[in-house]
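One structure, as structure tokens, below. Some questions next.
In this view, the complex is presented without one of its protein chains, the others remaining in place.
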């Protein structure tokens, strides 16, 4: 299977560099006859769009998705659904100055070493813009999951050293603006909850539900950690403390507690699934940094312009999308 | 691809229930001509074996691995390497009492719901014993990696609430014995370090090195969290703080710091790779627990016998093995 | 793996309906740094283009391929290469009359049964036009194979009841014009030869070189048979007659004869690979045919317009392309 394909049954193959002709994807295995809600897809794209508030970067792109195949008179055909978004605002000359520079904590160096060539414009294939096709496919996956009543929600629970059960949009902007004033960027934690998950989803041995969710999350740029249920905290617990004992509630077998996070033995048990995803700070900061160029000469990398201060809130629809894509592969 | 197969190039397919005829695996894609070090395989098995100290369970099994194919006169043929370990000590009658019980935080309930049938003896396919084939395949993967000078090491850095850079065997036993006295079990964190990793290993978009390592780790029973590089701590950091700037050391491009954990853009950058894996407490505790049986009746689940108190230290060779299997898929 | 993806290492995922927005594909796993010969790709497309002689159909399409990703400054990046061809000349109204009809020996009926919906315009996903992406990917595969000196050639050896070692273009046109005068269509056999194949390509057990070539050929519309080496004729032979004995020619081990067709045990032996592919007549004929509509009513299906009389010669670049794609998956 290609490295740019995710899933066995509902497969997504993505393509595109940040400033190439287009970015997009091909979904293979979508059930036929699904009436696509195109507005909902646009709304999801809007959620991750550039320039929606002052703490986010200002690249002007319409990000209009065009469907090339697989949909006929508004319904899925059961054949591959290809789609693309044009990269409209690409001025290559803007990137001449970083052409030969390995930006700190970006993928410039590793791509150059692996492939011997790279599209240096805007990070090329390593850009977070390449997650856009995931949002499109995720929106379709969500529409399938809705038919099963499965609901996915995400929250920002940590930005830098500040924590909350769920930051409001205003709180997020306030924190990010502060960081921005200091010409810096900051990390974050996103929490995901999945409700109404049917029992029995997931497969031993290597396609445990948590293993596929983990793979999905680590496919997202800047993700450094994933934990489900009690996660890392479980390491500090005793068995007597964190075992989820079963009870019979009105004829339905449930667990009294849910430290397991809705998954046991790699298979969903019908309780709420929840997990946390940790993101590092965006590596592009508005400060001069020492680095080297392709010749190994030490240089100073300094930029102007406007850039995101944190992956949140724009990464939320991406996280939900990859969650949906992972789930729908099992239960479509 | 089957759910019990891991990898694209060096594939491992595992099989077996805890008390079925045998457990084992098939490796497909192992390079030909490799002189197998069988002693080293036995040593790895010995590391995870039952009964090596008083805090570990006492199942008496020889765990003798038998190779069925793919090796001729001590060398790999390039054809599938099948191997198995007989399950010798299985007394089914011992399990009559749990036949109809859903043990708390075990996979009994989810297996029953998913498949409508399960081998209840010793946890069946959900048993940690099913990781034994990973150790065998991992030992072979390590032998391949040795030819590339890649070295994998693992340490216990947390048991319950106690932390260390690396607990000694004596320290581990001491802590576990204390927990055992309280008839309880406890969680742990294992840290893995990979040295001499070549640059350029890993592939965007969905086979990022960290995504494949995460899938590998979450295939191991009881794993609840995975983080690499600074991991969850990165969420609390600033970009100016955690960016790894490049330097030229004697003509070799390196990073001054290694917050990235040796991976950038999903591809190894030649620095040390390190990650942490969190384990929950083993759910089998020596205390009476309330639960339900298959009919939904509330019952008390109470056991005698000897059981492990913690996944460490026995899980260390498993963690290393899955790491080796994940890596060798990329660099064989 | 999705049903519209071919290959493990050099994977091609295709998409598109005959009269949807576009048809195209995504290649994942193409080596980086390859300088693409775009003219050669256009030439291959030209070879299969509509309307190049009087016995072929007259759909006017530019068939201009647009590359969306994976190529930078003319060279491959090692990232997915997406490409598409717009479907320009689609007048849906032309297809209103066949909207509800199951055309004989077309895929209308089976698609409707399988998916409950179909794009009836021009055969939708079942159209031979969906092979165009194979030609684009095949042209790139050929460019990779050229670096290994591997050469693929194809010949028309049978049209209807007429046979030849290799019909000339003029002979083909003459035969097809005769069939066309009779408002009929006709089958054909194509022979493929592969020269300079390296020894050792192909893998037991299920990826034998012949098995992958067969899968590739049967992915082409209208193919009804595949044979390699002596093929069906081998069934009539004696072992003493068709065994290929080995000889030493100037230090190189060769076979005296090549009844095996260059493959032994699923692996290339360095001799010429050759195989034959049988095509049925194109089912669209200029004669009234009885059939049924979607309601099961018997109706007469009669068409006007210009249609191909035979898959050859336009299918030749498709056959070569799928051959190249199959080979490059092994030896890139």
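Lettered A, B and C in written order, each chain numbered from 1.
Simple rule for what comes next: contacts are C-beta pairs under 8 Å (C-beta built on N, C-alpha and C of every residue); 3 or more make two chains touch, one makes a residue touch a chain.
This structure is a prediction, so every number in the text was calculated from the model and none was measured.
J.: Return the single residue from C:36, C:107 or C:192 that touches the missing chain.
T.: Answer from the full complex: C:107 touches the omitted chain.
J.: Using the document's definition of touch, tell me which of B:80, B:202, B:239 or B:313 contacts the absent chain.
T.: The single option touching the absent chain is B:80.
J.: If I consider the whole complex, including the chain that's not displayed, which of B:46, B:69, B:147 or B:168 touches that chain?
T.: Checking each option in B:46, B:69, B:147 or B:168, the one touching the absent chain turns out to be B:69.
J.: Touching the absent chain: which residues on chain C qualify?
T.: Residues in contact with the chain left out: 1, 3-6, 8, 14, 102, 104-107, 109-111, 113-114, 125-126, 130, 158-161, 179, 182, 184-189, 199-200, 202-208, 210-212, 214-215, 217-219, 221, 223-232, 234-248, 251, 253, 255, 259-261, 263-270, 276, 278-285, 287, 289-292, 296-298.
J.: Could you list which residues of chain B touch the chain missing from the display?
T.: Contacting residues on chain B, toward the hidden partner: 1-5, 8, 11, 13-17, 20-24, 26, 28-29, 32-33, 66-70, 72, 75-82, 84, 114-119, 124-125.
J.: Can you list where chain A touches the absent chain?
T.: Counting only chain A, the missing chain is touched by 1, 8, 79, 204.
The criterion applied here is as follows: only the chains that are shown with their structure count from here on.
J.: Approximately how many whole Å separate the CA-defined centres of chain B and chain C?
T.: Spacing between the chain centres: roughly 46 Å.
J.: Can you check how far apart chain A and chain B are, centre to centre, with Cα atoms defining each centre and the answer in Å?
T.: Taking the mean C-alpha position of each chain, the two centres sit 26 Å apart.
J.: Give the residues of chain C that touch two or more other chains, as numbers and ranges in rising order.
T.: Only 1, 8, 79 qualify.
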